[in-house]
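For this depiction, one protein chain was excluded, whereas all remaining protein chains were kept in their positions.
Labels A, B and C are assigned to the chains in the order they are written; within every chain, residues are numbered from 1.
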Amino acid sequence: MSDLEKFREEARTWLEQNAPESIIGVRFSELDGNWGGRKAEYSNPDMKIWLERMADKGWTAPTWPTEYGGGGLSAQEAKALNQEMAALRIPPALVGFGLTMIGPTLLRFGTEEQKQEHIPRIVRGEIRWCQGYSEPGAGSDLASLQTRAVREGDEFVINGTKVWTSYADKADWIFCLVRTDPDVKKQEGITFLLIDMETTGVSVSPILLISGKSPFCETHFQDVSVPVRNVISEINAGWTVAKALLGHERTMIADTFGASSGRGQKRSRSVMAEHAIRYLGEREGEIADPVFRDEVARNEMDTRAFGLTVQRAKDAAKAGHQPGPESSMFKIYGTEINMRRNELSVRIAGPQALGWDGPGFDEEEIAVTRDWLRSRGNSIEGGTSEVQLNIIAKHVLGLPD
Amino acid sequence: MSDLEKFREEARTWLEQNAPESIIGVRFSELDGNWGGRKAEYSNPDMKIWLERMADKGWTAPTWPTEYGGGGLSAQEAKALNQEMAALRIPPALVGFGLTMIGPTLLRFGTEEQKQEHIPRIVRGEIRWCQGYSEPGAGSDLASLQTRAVREGDEFVINGTKVWTSYADKADWIFCLVRTDPDVKKQEGITFLLIDMETTGVSVSPILLISGKSPFCETHFQDVSVPVRNVISEINAGWTVAKALLGHERTMIADTFGASSGRGQKRSRSVMAEHAIRYLGEREGEIADPVFRDEVARNEMDTRAFGLTVQRAKDAAKAGHQPGPESSMFKIYGTEINMRRNELSVRIAGPQALGWDGPGFDEEEIAVTRDWLRSRGNSIEGGTSEVQLNIIAKHVLGLPD
Amino acid sequence: MEMVLTEDQELIAKTAQDFVNEKSPIARMRALRDEGDPMGYSRALWKEMAELGWVGIALPESVGGAGMGMADLAVVVEALGRSLAPEPFVSCVGLAAAAVVELGTAEQQESWLAPVASGDQAMAWAHLEPETRYNPTAISTEARQDGEGFVLNGRKVQVLDGFGAESFVVVARSHGSSGELDGVSLFWVPADADGVSVERQTLLDSRNAAIVQFDHVKVPHASVLGEAGQSGEALERIIDRGTVVLCAEMLGGMSEAFRLTVDYLKEREQFGTRIGTFQGLKHRAARVFMEIELARSCVMAAVRAVDEGNEEASKLVSLAKARCSDAYILAANEGVQMFGGVGMTDEYDIGLYMKRARASELTLGDANHHRKRWSGLSNY
Partner (left out) sequence: MEMVLTEDQELIAKTAQDFVNEKSPIARMRALRDEGDPMGYSRALWKEMAELGWVGIALPESVGGAGMGMADLAVVVEALGRSLAPEPFVSCVGLAAAAVVELGTAEQQESWLAPVASGDQAMAWAHLEPETRYNPTAISTEARQDGEGFVLNGRKVQVLDGFGAESFVVVARSHGSSGELDGVSLFWVPADADGVSVERQTLLDSRNAAIVQFDHVKVPHASVLGEAGQSGEALERIIDRGTVVLCAEMLGGMSEAFRLTVDYLKEREQFGTRIGTFQGLKHRAARVFMEIELARSCVMAAVRAVDEGNEEASKLVSLAKARCSDAYILAANEGVQMFGGVGMTDEYDIGLYMKRARASELTLGDANHHRKRWSGLSNY
């Protein structure tokens, strides 16, 4: 047996023995996964136990170095672990921006002291992070940010407002871009800074979206003092850190939307096909409305083609090819497939997709509608499709400015 | 009986008595209508007789003033005449750029002398005209034209090349834009000039298109002397004349593509539906392939919506509303519907649309293919769709430059 | 048909637009929503609109209407659609009242329509059932003959503006089964009749809608519209009328959504320039403009064809609804995208148009449905 197979077997055994029964098969959507943090609330206390057990092994961040509390696994081992968890229908013990964004950033750009301070707490789910990039009015022109950080001795004093800070109302720390030099080219005076949300002068107000949800907040900084040691990389070098993180974020979005969908379904019908048959009926084993049938096929085929492209990029990377600026393509295509999928879902449900809440509509129907509205933001957040198209035109195709 | 009804009755009687029997029901496509001119060839001599009879009444140009040989009819009478001709299946006696382009331009911008010289010969189909606007390399940037006209006494000496001159090889005269002042803003040094194609130094070479046809030519001018009296409007004022004519041309294109299609078909099937049933079969009275059926409906509905929009613009003009820059919209939409219609036609015919000529394909199938290739130029010629979109954005929506 | 507004219509349009600007800005709709107003629209404003002659504009003079046409009504409804005014023109005027005009006796018209034309009462169109989707005859609500009259049993959903309505026009079935033309019957039923229960629904666009339950509701002979079991064909015509009213509203909505977007493109600065200078956005805006223009032509043709009883009326109604559905969605989607992040917030109005675009698309047949209908009417 290979080492990998041996690891897989051990992992499976450990998972079977340690995952509390009550969490098995629970499906966590983006909104109700375990995000951890000081304010974490557990409707199921077993989830907290599960987090502790996984964190003890470092398996909440399986590939991170053991010295900071990570699992120290190879990429292959981590993949095997995930596969075993999926096979056993065990949900992740922890999700969130600590694991996906600031953690990797700290591992790459952070000082030893910063890593020691933050990484273990991320692994253990003790601190929940949010991201403070966008500002009111800045939109796609991220580098035009105005939040000022004025140095006073060993501290920066921060004044300004961030928008689109996801779940800032539930977060403990925020990683931020702030302007530390207003007199140079706009990209050059930006610093990447970590701020404890409990610092005096930080306040948060949620933004109500058209979907009726408030996943985003405005975060205000009024004379907020932050130690200079919370700067990641150099002062005024924040743009480099942010760009690296943005590319990483776009790739994650690609993974979220469709990369793994549509695989291995073989003879069982897809969710969308079932949805279509529920509302449009079935005739001789087919979705009764052939025009919608064609649209369902289009969307599934788009999804599959996209998934294969993501896989190709990964396989190319594994084979040692230098990755290009594909993340822009993944951002555009992944989000747009998801938006088309949501629109299709709504159009298939027809009048039953018109419910906001209350009588006459079931939970799934309400979700179809809300998810569609939420999805309209996909091509905006994390860099609009238009900005990504510009990036492809310039950096991939080499078209002139 | 109203005067109009009386006119209609008289017209019908005259048509019945004067249209030679052999031309009735003949369907003239753009290519084989009677374009007249010195080099005109008549496979059916009755067509020539028909032209003479119609020209004698001025009905080749029914609304033009009688003093120049036109019919002197009101717009309503001209419409009635057309309707009667259509009802009797009598083809037009004359078509061409004389009637549609340079004639109206001369009536608006020409001197009395110019009108007396050219209009009667247009009405009688004695002179066939072509248009010399575009130049090699100019493309959408029409005003960048380089053909030089240098004044020498009462003459201009012309040197340069025009491209996309439709049927220049068959034309007698050309109306041209030439550069008379190279030292001013590019739109300001252009003059609109009429040139006899028989003048020494004019030569013509046809351009082979991807459709296998050569409707366009390159027209070369080498030291061609043209009397200054052939200038339309003022020297260096040609751009104004050209713009007026371009707007007119775009509207005509709109009329050509779809404005009148899809009307009054009621219970008989459209040509496209028949085409679809020929290749895809029929099931319970429907096109057997429901996805193509949907596409046929889309195209017909686009066509109808477009036709109604053209009608709306005309009715608004009749009601005294100032026309806006709608011609750009008509140009874009009319040509794009036609292109989509041709693509659909090809896709419906399937493998039978792959014939270029020879065995295995009937005439109609060959035409489907050639017409599709020809149609790809629709969104380029007469001002690209992109240029038209810019015009709408700027002049209709008022978006900033 | 003349595809141009008459001078009278131009005047009506101006009056309606002035009224909207003054009394019905979009903030009004937002307030009704935020306050959770159960009626979802203003009865007082409805009365005012009636007094201006708008509610009855296309109703017969015999009931206090103006005896004008859908073309005139469309002009008013378009203006109201611009600010998403939620008054019940589609359900009450376009559908329920149209049914009474289409099938009712002079007596029925007078007693039921007069209070509508005056703005004192609202009538709602009780048609949709959970399985109906866009097939008008896919209904199972049962009308059992009972002496001279009928007894109704069934459940109607998404009865637009049904909450608080004084009466319903109910589409039921005296015989045959769901999907059949034969057996379709229409009845007028007061909301306070025994056995009628009304439950408010909450829709995406915050409009008034209700589930209306009929439990052994007795309908006297005098409340049968037309001949029982024989109203299937009339139903198509009635729905065509309601559909053009909805299209007129959609036209107003998409036009305003687009206006907001173009204004934003002119103002909003990014990367040191106004975003309206970006050709990528310009071209897309120009395309939205074209689609709205085409939709406008189709709506104008459809209302006129309905007024003229033109044999192509149904085709033109389907053309208008298909195009309005697609164009409104396009205008809203492009609007939100061009507004960017703020377009996703409830604070900005563009999202309200996106919701209404979707709701109106999925009401009375989406574009797919109407293309199918067009194909059928075109004999392929």
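We take it that a residue touches a chain if its C-beta (ideal position, glycine included) is under 8 Å from a C-beta of that chain, and two chains touch if they have at least 3 such contacts.
From a predicted model like this one, the values you see are computed outputs, not experimental measurements.
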Residue of A:L246, A:I332 or A:V346 in touch with the missing chain, whole complex considered: A:I332
Selected from A:A149, A:I287 or A:L344 as touching the chain missing from the view: A:I287
Contact partner of the left-out chain, one of A:N44, A:Q222 or A:Q311: A:Q311
Residue ranges of subunit A at the interface with the undisplayed chain: 265-270, 273, 276-277, 285-287, 293-294, 296-298, 300-302, 304-306, 308-309, 311-312, 315-316, 318-319, 321, 326, 329, 332-333, 386, 389-390, 392-393, 396-401
Touch residues of subunit C, complete complex, unshown partner: 278-280, 282-283
Residues in subunit B touching the chain absent from view: 134, 139-141, 144, 163-164, 207-210, 212, 279, 289, 291-292, 346-347, 350-361, 369, 372-373, 376-377, 379-381, 384-386, 389
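Keep this in mind: only the chains that are shown with their structure count from here on.
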Gap in Å, rounded to a whole number, between the CA centres of subunit C and subunit A: 41
Euclidean distance of C-alpha centroids - subunit A vs subunit B, Å: 56
Whole-Å gap between the CA centroids of subunit B and subunit C: 42
Residues of subunit A touching at least two other chains: 291
Sequence positions of subunit C contacting 2 or more other chains: 368, 371-372
